[in-house]
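Removed from the display is one protein chain of the complex; every other protein chain stays in position.
Every chain is named by a letter (A, B and C) in the order it is written, and numbering of its residues begins at 1.
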Amino acid sequence: MAEVTQEKRTDYGPPHYEQFLPPIVKENYGKWKYHEMLKPGVMVHVSDSGAKLYTVRSASGRLLSIEKIRMYCDLADKYCDGYIRFTSRHNVEFLLTKKENIDPLIKDLKAMGHPVGGIGNAISALVHTQGWIHCHSAATDASGIVKCVMDDLIEYFEETKLPGKLRIALACCLNMCGAVHCSDIAILGIHRRPPRTDHANLKKVCEIPNVSASCPTAAIRPATVDGFQSVEVIEEQCMFCANCYTVCPAMPLNDPLNDGVSIWVGGKVSNSRHEPMFSKLAIPYLPNNPPRWPEVTSAVRSLVELWAKNAKKYERMGEWIERIGWPRFFKMAGIEFQKEHIDDFKHAGLTFKRSTHLTF
Amino acid sequence: MAEVTQEKRTDYGPPHYEQFLPPIVKENYGKWKYHEMLKPGVMVHVSDSGAKLYTVRSASGRLLSIEKIRMYCDLADKYCDGYIRFTSRHNVEFLLTKKENIDPLIKDLKAMGHPVGGIGNAISALVHTQGWIHCHSAATDASGIVKCVMDDLIEYFEETKLPGKLRIALACCLNMCGAVHCSDIAILGIHRRPPRTDHANLKKVCEIPNVSASCPTAAIRPATVDGFQSVEVIEEQCMFCANCYTVCPAMPLNDPLNDGVSIWVGGKVSNSRHEPMFSKLAIPYLPNNPPRWPEVTSAVRSLVELWAKNAKKYERMGEWIERIGWPRFFKMAGIEFQKEHIDDFKHAGLTFKRSTHLTF
Amino acid sequence: MSDAALKTPKLDELEKGKWPSFVTEIKMAAKKSPMARDLLGQLEKSYRDKLGYWKHGGIVGVMGYGGGVIGRYSALPEEFPNVSHFHTMRINQPAGWFYTTDSLRKICDIWEKRGSGLTNMHGSTGDIILLGTRTDQLEPIFSELQKIDFDIGGSGSDVRTPSCCCGMARCEWACYDTMAACYDFTMAYQDELHRPAFPYKFKFKFSGCPNDCVASIARADMSIIGTWRDNIQIDKAAVTEYAKSGMDIKADVVDNCPAKCMEWDGKELNIENSYCRRCMHCINVMSKALRPGKDRGATILLGSKAPIIEGAMLSSVLIPFYKMEPPYQELKDIIERIWDIWCEEGKNRERVGEFIQRVGMGNFLDAIELEPVAEMVAHPRENPYVFYEEYYEEGDEEEEKES
Partner (left out) sequence: MSDAALKTPKLDELEKGKWPSFVTEIKMAAKKSPMARDLLGQLEKSYRDKLGYWKHGGIVGVMGYGGGVIGRYSALPEEFPNVSHFHTMRINQPAGWFYTTDSLRKICDIWEKRGSGLTNMHGSTGDIILLGTRTDQLEPIFSELQKIDFDIGGSGSDVRTPSCCCGMARCEWACYDTMAACYDFTMAYQDELHRPAFPYKFKFKFSGCPNDCVASIARADMSIIGTWRDNIQIDKAAVTEYAKSGMDIKADVVDNCPAKCMEWDGKELNIENSYCRRCMHCINVMSKALRPGKDRGATILLGSKAPIIEGAMLSSVLIPFYKMEPPYQELKDIIERIWDIWCEEGKNRERVGEFIQRVGMGNFLDAIELEPVAEMVAHPRENPYVFYEEYYEEGDEEEEKES
């Protein structure tokens, strides 16, 4: 009987968070006074009551096997009374009450292959998406590039030698599930070939008016092709957004020869100092070159280092570029400015340089 | 014979400026080293050679009778060897080589009723337009309001007690011949009633497709009214731009009951410090109240004084507001923020507040 | 695919280097899970061919719910039969992503039995992502989840799983209780979360202060970001401490204040709070000396989203300051009104931010019965194209204008 009721339960929502809070957190909830970074990846929060909570932040690859989760649990049982949390950027945080547990925990984590860091003026883990692991839309892989980029930048995760925080994110298509649009550096998978319509099947799987309507540039119109009721795409009007594909499976854009990656810079989310900003196009196209995407990793490293070398303390990527101006940024970064960089979408005019504030 | 050739002369262009330059200007052309303001309305330019050129700037009403021009000429003959110039804001400038001529000249000017000033941290003359003097489009008069506003603000023309320059401009309709869109304070004539179509005559004087096409909101469509081929206006879609009237005389918007004036603030043109900025809507509507427009003059004075009291040195109106934020500006100015202030044209979304940078 | 044949030379390259390897994770799972093994095989092929091999998603789910499962099928089911189905389940994470090891182990156990053994901790909306299972496992999994009190999250045109920063649990700057609010709203909107009935998705994200550690301003249709109304709390002694310890207060703090409202004369730090923009910078840098004021609440913003189709948007201010006190009724009333008008007049696949831009903020505010305030705009309009809704007619008494 109980069993049956159980089966019909819906809309009960997630478990209440309180049962997952360590006692020290419950006791000092809302009473934290200040925090300090003790060393890379380790900080302490001090409460009004004087209580101290130590946090050790460790990188995960986000894609975790249940084996790995269980290993984490073992560590949390050993050092944290069975509590553990994840962060909004997919790191794992161990909350300790005993300072002396910090180093043994870090040792165990490193032994498992999980670096500790990402706190303070560091690069934290990449927010990213599914890529070839799970999504039909992907113009590139997600986890693979993330792995290569962070292998290369690991020093900036494990140390805090940057002028400020630097957030990198990746999305494998223009849907931008990784919400890369406000990242210091964004890696974005892009298509560059118009959809190749499966004329024979389109009518069966999609509604033709919906497909036409889905195109923001009105590049799609109903047409009979090879005797099939289908659509035709005016290729010059296509900017590869894949909205048609989202609406209709018979219009795939994935294409090994033309898909690849673009790099965007200067976005931020926090309101600290400068208001939030969108990322802007830096490198229009780099090829998909698995398994190690050398072009992408080296481009990202150059950008990180250029910023690290030139920005003032606390200056995020976008704040730095705003101070020195985009022309100077392109020069310093050695990136050729091209037609592709110039906005030509709806509000394009507002991105034109409407002053003489120029550097030479 | 010569007479006849003369008659057919075209495209000879304006007279060459060189013949109008005082000798001291010709000699030191391109060699000026620095300038200083000596007193309100008077400055000296010093050349690399040491030569000194004194400028006395005097207000004119822009609308000048030939009698007045001749009086100016008399003064220029008396003090300036027969040279005179006008400025880009319609003031008259007397260029003197003898310092001792400054005061007598000023005396003569004042006797003629022409104040001296407008240089440095002052309010200069208003750039403005035709109004009821000459234009068919005017939603208000131009010269009249200018006169009232400057009568009221004369102290700021004749003295230099402001934090920086303040530019006021007026345009009598949305065509904005006074280019008021980048002024510290802009006074703009506005219509608020949709065109009243002269159905009986429209077809005779205008092409119906052109009229329909002229409307940016597509509020106009062909229709037969009272048996006449004409157009109808969907009134809720009209935002009173008068573009239809510019294209077609049979669609007048002028209307004594609804026309009036709006006030805009915070624009600038120069690249000094901040990049050029557009003026933004401060007061959506004030009535046309000739001959002295008391509502307009008092609104303008309040804005000037609010800025004068609160801005830092060199801070133009728009720079000041940008520092303190628009909500604070509205509070300090005692202006009620209304629906009308919120942009709803093409790029409206970009004017929404997309951060938490707020003052309370 | 036969066990012996599984060679992954490309993917093996991704086991090198210091960053945790997802390939290693898949291989760990593959020891027990044929699904994980075929995933590895198909992925190796993707790496070789530079192409994903997943078919366009199909609609699958559990009884009673309209979302929460992303259907996924291999395009190469013959080559990789174990991933012929490879559906993802989105499980609503607990607020703030805090867990007991016990609860995590229970999830692992279910997923060991009935799924690929692979997860994302977490998806970028915030859910626990259980990565890869077959259609016939969906109901059994749901029924086992019920037993451990984990419910399914959102997908499709519904409320998406809300998320929040750790807030008061582990941060000194939380201006309201993010976890309590996140939980409350999640519970309040269970029906909207599980049964898509909107024009498109609607996301909530809760950050405790303007640092916005869940990036809510960039990726939530409603962004709820903590702030304060009164003065920054200053501990003058602690300021002196910072100065003594060598901090360059002028350069590091004062010069970085976007409002230029701070003064430091070498001895005393003064803040002209009426100009302070609540940006957090000074507080971030001098955590021991400065704290947000005491009159705390949140700024409510609306409309952020990724670029498809009108271009990306950040959320914009709807309510400059809202006291975030349960049951948050006033806010919920506004949310209802927003949903009402958006459901009624929104186009299919039009996010609320796009909807507002289309109908105009002024009209939108009218519809949800909210007064316009200057805080909603970065600046007032620059163009003179104002729609006045009424005008005087000849013969009108002046007083009669309102119509």
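Criterion: a residue touches a chain if its C-beta (ideal position, glycine included) is under 8 Å from a C-beta of that chain, and two chains touch if they have at least 3 such contacts.
The structure displayed is predicted, hence computed values, not measured ones.
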Of the chains you can see, which ones touch the chain that is left out? A, B, C
Considering the complete complex, of B:64, B:208, B:223 or B:332, the missing chain is touched by B:64
Among B:41, B:131 or B:195, the residue in touch with the chain that has been omitted: B:131
Interface with the unshown chain - residue positions in chain B: 6-17, 19-21, 25, 29-30, 32-36, 45, 53, 55, 59-70, 72-74, 76-77, 82-88, 90, 92, 95, 113-115, 127-129, 131-138, 141, 143-144, 146-148, 150-152, 154, 157, 171, 174-179, 181-182, 216, 241, 243, 245-246, 249, 252, 254-256, 259, 269-276, 278, 288, 290-292, 313-314, 345-347
Provide the residue numbers of chain A that touch the chain removed from this figure. 174, 176, 181, 188, 190, 192-194, 216, 236, 238-241, 255, 257-258, 262, 266, 278-282, 284-285, 323-331, 337-345, 348-360
So that we can see where the missing chain sits, which residues of chain C does it touch? 307, 311-312, 382-385
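To be clear about the criterion, only the chains that are shown with their structure count from here on.
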If you tally C-beta contacts across A-C and across B-C, the winner is A-C
So the centre of each chain is just the mean of its C-alpha atoms; given that, what is the distance between chain B and chain C in Å? 48
Spell out, as numbers or ranges, the residues of chain C touching 2 or more other chains. 210, 212, 217, 225, 258, 277-279, 314
Per-residue multi-chain contacts in chain B, two or more chains: 350, 354-357
